[in-house]
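Left out: one protein chain. Kept in place: all the others.
Letters A and B mark the chains in the order given here, with residues in each chain numbered from 1 onward.
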Amino acid sequence: MSWKIKYLKKSPWVFHVNVGACNNCDIEIVNCLTPKFDVERLGIKLVGSPRHADALLVTGVGTRQAVPRLKEVYRQASKPCVVFLIGACPCGTGIFSNGYHVEGPVDKLIKEEDPNAIIAYVPGCPPKPEAIISGVVKALEAI
Amino acid sequence: MNREELIKKLEEVKDKVTAVEQTTDLRIYLSCEAQNAPGICRFLYQDCGCRFVICSCIDADDWFEVLYHFSYDQLGFIITVKAFIRDRQNPAIDSITPSVPGAEWIEREMHDVMGIEFRNHPDMRRLILADDWPQGVYPERKEAKK
Partner (left out) sequence: MKESLRKPVLAVGPFHPLQEEMEFYQLTLDGEIVTDIDVRISYNHRGIEKISETLQFDQVPFLVSRICGICSASHPLAYVQAVEEIAGVTPPERALYVRTIINELERVHSHMLWVGLAGHFIGYDTVFMWAWKYREPVLDLLEEITGNRNNYGNVKIGGCREDIPDELVPQLLKELDEIEKKTEMLTKAVLDDPIIHARLKGVGILTNDAAIEYAVTGPTARGSGVAIDVRRDDPYAAYGQLDWNVITEPKGDVFAKAVVRLLETLESIKMTKEALRKLPKGPVTVEVKQIPPGEGCGHAEAPRGETFHYVRSDGGNRPIRHKARAPSYVNVPSFRASCIGQHIADVTITLAAVDPCYSCTERLAVVDSHGSVTHDYDALLKLSREKTERIKKEVL
């Protein structure tokens, strides 16, 4: 196993991207950092730039305006990079499928950029912090 | 103003209003033609002291409607001015932003999604649709399909 993957599995640094979400999932992600769940003790850290990230946490349906930004963020993220789709919106647009401004689902957009992208799905509306942590851990074990 | 005084004051614009509908105790709808709407809105905002809430725009097949919602907070009254724009080919109405600054964003949004022109709007730029959204396509209109 390359050392990059090894460190990704041990202590993933994540970058959070919102491409058109209602913010519930975003708030639950930040809840993971607060004292009740405290993921920093597990080595998971939120970073300020995709270049430092091992994983992307993507929330939101993928609105038309946000699509170029999402692809740019993915390009800038250092590879290998795991894309976690948090919430029902990026997993499959759900109730917003008929929206005229919605270009998702996000896995389709990421695959347009990189057909071999590693994508993990954490559904929920919003997924509880326990679910997010569990989803991230399961996905990392499977890599 | 109390309730009777407010209702009496609204009569000052009755020459501009084509129909009045009071659906419940606290909801009044004043219908008018497009050219009179800005005058009524100015009256409600400046003379009556109402607060501007938001506008809704409706594509009603043969005409467009722009609804201006105002709230008279002291009584919990919501007064809606319904402006009928009869010209479907080039829908246009005078902007109320110069007198009601809070309307700036919503008029830009209505222009984006319904294609209504607001004359004399101080800053008519795209607000809510993506940069690459095609010009001339108005998603809120009935004929718009995804």
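By definition in this document, contacts are C-beta pairs under 8 Å (C-beta built on N, C-alpha and C of every residue); 3 or more make two chains touch, one makes a residue touch a chain.
Not measured: the values here are computed from a predicted model.
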Residue among A:N23, A:S78 or A:S134 that touches the chain left out of view: A:N23
Per the touch definition above, residue among A:V73, A:C91, A:V122 or A:V136 touching the missing chain: A:V73
Hidden partner interface residues of subunit A, rising order: 15-31, 33-36, 46-50, 60-61, 63, 65-66, 69, 72-73, 76, 95-96, 98-102, 125-126, 128
Interface residues of subunit B (partner: the chain not displayed): 23-24, 26-27, 29, 51-54, 56, 58, 67, 69, 71, 73-78, 80, 100-102, 104-106, 123, 125-131, 139-140
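Following the convention adopted for this analysis, only the chains that are shown with their structure count from here on.
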Complex contacts: residues of subunit B adjacent to subunit A: 129-133, 139, 144, 146
In the complex, subunit A residues that touch subunit B: 63-65, 98-101
